[in-house]
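Removed from the display is one protein chain of the complex; every other protein chain stays in position.
Letters A, B and C mark the chains in the order given here, with residues in each chain numbered from 1 onward.
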Amino acid sequence: MNLKELFGKKGAKTVKNGIWREHPISSATLGICSALAISNKVENAIAMSAGVIFVLILTAIIISLLRKIIPSRVRIIIYMITIAAGVTIVDLVLKAYFPIISEAMGPYVPLIITNCIIMGRAEAFFVQNPTKLSLLDALANGLAYGYTLMAIAIFREIFAFGTLLGVRVTPAGWVDWVVLAAPAGAFFVLGTFLWVTRTLAGVEPPKKS
Amino acid sequence: MIDKIKMIGFVLVFGIFWATALVAVDTMTGPRIEKYLLEKKRKKVLEALVIPYEKDSVEQVFTSNVKTEQIDGKEIFTAEDGSIAFEFAGPGSQGPMSGVIALSPGKDALKGIAIITQSETPGLGSRVLAADNLKNFRDKKVVPELAVVPAGTASAENEVDAITGATLTSNAIESLINKNVKATKTLIGQ
Amino acid sequence: MKWLYNLFESSKPHFEKRGKLAFFKPLFEAIEFIFFYPPARTVTGPHVRDPLDIKRYMTIVIVALLPSICASIYFFGPRILLMILVSYAVGGLVEVLFACIRKTEIHEGFFVTGILFPLILPPATPLWVVAVGVFFGVFFGKEVFGGTGHNIFNPALVGRLFVTIAFPTILTTGWTAPGAWRGAADAVSQATPMALAKTQAVFTPVADLLIGIPSGSAGETFRLGIIIGGIFLMLTRVSNWRVPISYLASVFVMAFVIGLFGGIPSAGESAAPSGFAAAFNFGLFNLLGGSVLFGAMFMACDPVTSPFTVPGKFIFGIGCGVLTVLIRVFSGYVEGVMFSIVIMNAFTPLIDHIVLSMRYRGAEAS
Partner (left out) sequence: MKFNGGYNVMLEGEPSTGVAPYQKPEALHLPLYSDRLDFSLLEVEDGASVVKGQVLARDPVNFSVPLLAPMAGTINLKFAERHITIEHLSASSDSETAEVGDVGDERQTLLRLGVWSSLARLDTNRVPDPERTPEALIVSVFRFEPFLPSPAAILKDGAGDFVSGLDRLHKLFEDAAVYLVVPESDSELKGQLAQAASSNSWLNLFEVPQTYPFDHPAFAAQMLKLSPKRAWSLDVQGVIAANQALENNRPYTKRMVSVGGPQINQPCHHHLPIGYPLAMIIDRQSGAECRIVSGGVLTGGAVAPSQLGLDIECQGLTVLEELTGREILAFVQPGFTKQAYSKTFASVFKPLFKEKRTTALGGESRPCVFCGFCEQACPVGIIPHLIYRYLDKDRPEDAYRFKFDKCIDCGLCSYVCVSKINHLKLFRAERSRAVTELIEG
C-alpha cells in the first residue's frame, strides 16, 4: 500500500509531515504539558489521545469548513470556542461514562483547551486548507501525539507500576520505580524520547544567537 | 461598520450553536455524573463503617443501613448499630488529605477509616493509607487519644504500629484523627 | 613493566582509524594512559608545566575518601566493596560508551563519582539499585550536559536523588546497624540518628556519632575519618576550604538559632528543652548528625558545580547550610543535605553571575 495512492500527493505529504517529519512534540515541542502529565498509564494515555484526536478532528472539520467565512480578526476566538466546546464534551463524557479515568486525568482534560497542538494546527493548517486535507492533518498530528504518549506511557507504566494496561507484566519481586509515576519522571523519559526522535529525524537544535 | 456587525453576528451565531450543543450534552450526562459522585461518597462511608457491599448494590445497602443527618451543616452518617461516620479533611505530611472516619457505638474507639484523597509520597507515606494498613486502626481506642508508635511496639489499646520509613505520614494521620474525632464529639454533644 | 608497554604498543594498531576496534579507541587510550603517561610536550610558552594533572587531582579525592571507605567496609561488610564495584562498572560503561560515540577522551571525573555514589547510599541498598542510580547519575547528571566540566549538578547526587524518589521504600529502610553483618544472620535495621531525633526526639551522643556507632549511609557513619579526609583535601588545595567551612558553620549557627527559639523536636507531651546549652547541643548534633559532614567535605565543594568566585563560594556554602537545617526541621524529610546541595547547584551560575557583575560593575565592554 502506498500513501500516495491512498491520499494523493498532497495528502501523503501532509500525513508524513504530521506523523514524523514535523512531529508536533519532538519537532515543534508542542503539547509537552499534557504529554508529561498524562503518560503515566497506558489507559490514561489512550483516553487523552482519544480526547485530543476527537477535539482535533472536530476543530479541523469546523474550522476548515468555515475557513472562508470566519472573519480573520476573530479567528482565534472562533478556534477557542470550538476547542473549548469540544473539550467540554470530552470532559463530560469521560466523567459520565469513564469516571475512574476522568479522576486520574484530573484537570488535564479541561486543559486540552490549552494544548498547543490543536491551536497551532488550526492556525497553521485548518484555516488555510480544504476539509479533506485538514482531516488528514488532524489525524496525522493526533496519531503522532498519540503514539508518543503511548510510547512514553508504556515505558512509564511498566517501570512505575509493573503493569501494562493494568495487567501485571513484571516478575515477582519487582520494585516499582515510583519516580516514573510522577511528572518529574516523565521529564526524563520525554527528554530521552525527544533526543532519540530528533536525532533520527535529523532535527537541528535551535541556533544560538 | 457592516464588517463589524457581520463579525459580531458570526461570533454570536457560532457561540449560540455551541452553547446549545453543550447544554444538550450536559443534560445527557448530568444525571450520570451526579449519581457517580454520590455513590463514591457512599462507598467510602460504607467502607469506614465496615459494612460490606457489592459493586452494584451500593445505593441499596446504603439506604437500608445508614441514616444521614445534618448537624450544623456537617453530615453525620449513623449506622444501625449506633456507630457514626463523618468526613474529615486536613493536612497530611506532603499535602492535603481527606476521607471518612467511623466511630464505634460507644464513640470511644475507631470503627474504621477510609481515605478519599491524599498526596503522600508514593510507595512511602501512601503505604500508611493503603486499605490493608488502615485495617490496623480498627477498634483502637480514641480515649484519651489515639497514638501511632514505632513499628512493632504497639501494646496498649490506643496504640497503632507505624510503618518503617513512613513515620511522618503516620504522625499526620494520627493527629488528624484525634483532632476530628474530638471536634465531632463536641458537635454531637458527647 | 616492559612487557605491558609492549602489549600496549602491539595492540595499538587495532584501535587506529582503520583498525577493527577503532570504535573503542577512547577506552584503549584511557587504559594505556593510566599506566603510561602520554609523552605530551609543551609546544609554546610556558615551556615547563606544573606536574599536577587531572588524574592526580581526582586521585587525591579518592585518597581523602579512604578512611570512609575502609570504615564502611569494616562496619557494613564486604558488601560495600561489591557496591563500589557495581558502581564503577555500570558508571564506567556509560562513560566509555559516550566517549566512544562522541570520539573524545574518557575523562577522569568519573573516578570520583563512581566511589562517591555507593558511599552515600544506605548500606543495604540492593546492587541493582546501585546500578540504576549510577547509570542515571552519570547519564542525566553529567553526560547529557556534555561530560566532566560541563555538568550543572553533582552526578553522584543526581543518582542518589533519583533512586531516593524512585525507590523510596528501599532507600529509607536500608539502614543496617554498623557491625551487624558480623553477628546476626539477618542485618538488623536501625533508624538513623536524624530520624530518631525528628520522630522521637532521641539525640545520639556526639562521641557515638564521631566513631560511627549509629547507622547511616555507607560512607557517612565514621565521621572522624570524614573530618580527616576533608581536612586533607583542604590542605592539598584540591577542595577550596571556603565551601565546606561556610557550610558547616552555617549549619551550626542556623540550628543553634532555631534551638534558641524552641525549634528542637520533643518527644510526646514533655516540652522541648530550651536554653543556651540545649541550643548548643542541637547545633552540634545537626553539625555531626546525618550526612552534613560528608556532603560538605566531598560533595558541596565539587569545583565544577559550585561557584568559582570567592564570595560565591561563601554564599553557596551558607545557602547549603541554611537549606539543610530548614529542610531537616520544617519539612517532611529527615535529612536535607542532598536536596540542599542540588538546589544550590542549580543556583551556582546565578551566584557567579551576580558576584561577577558586582565585581566588574564599572567595567564597560570595549
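We take it that contacts are C-beta pairs under 8 Å (C-beta built on N, C-alpha and C of every residue); 3 or more make two chains touch, one makes a residue touch a chain.
Because the structure is a prediction, the values reported are computed rather than measured.
Shown chains touched by the undisplayed chain in the intact complex: C.
When the full complex is taken into account, the listed residue touching the unshown chain is C:R56, out of C:K20, C:R56 or C:R102. The chain not displayed touches subunit C at residues 1, 5, 33-57, 59-60, 105, 107-109, 147-150, 235-238, 240, 303-304, 308-309, 356, 360, 363-366.
The working rule: only the chains that are shown with their structure count from here on.
Farthest from subunit A in terms of Cα centroid separation is C. A separation of 34 Å divides the Cα centre of subunit A from that of subunit B. Look at where the CA atoms of subunit B average out and do the same for subunit C: the two points lie 44 Å apart. Between the Cα centres of subunit A and subunit C there is a gap of 40 Å. Within subunit C, residues 167-169 each touch two or more of the remaining chains.
Shown for subunit A are the residues that touch two or more other chains, namely 178, 182. Residues 3, 6-7, 10-11, 14-15, 18, 21-22, 25-26, 28-30, 32-33, 36, 40, 121-124 of subunit B touch subunit A in their complex.
The part of subunit C that touches subunit A in the complex is made up of residues 129, 136, 140, 144, 162, 165-170. Interface residues of subunit B facing subunit C in the complex, by the touch rule stated above, are 93-94, 121-125, 127, 150, 164-165, 167-168, 171.
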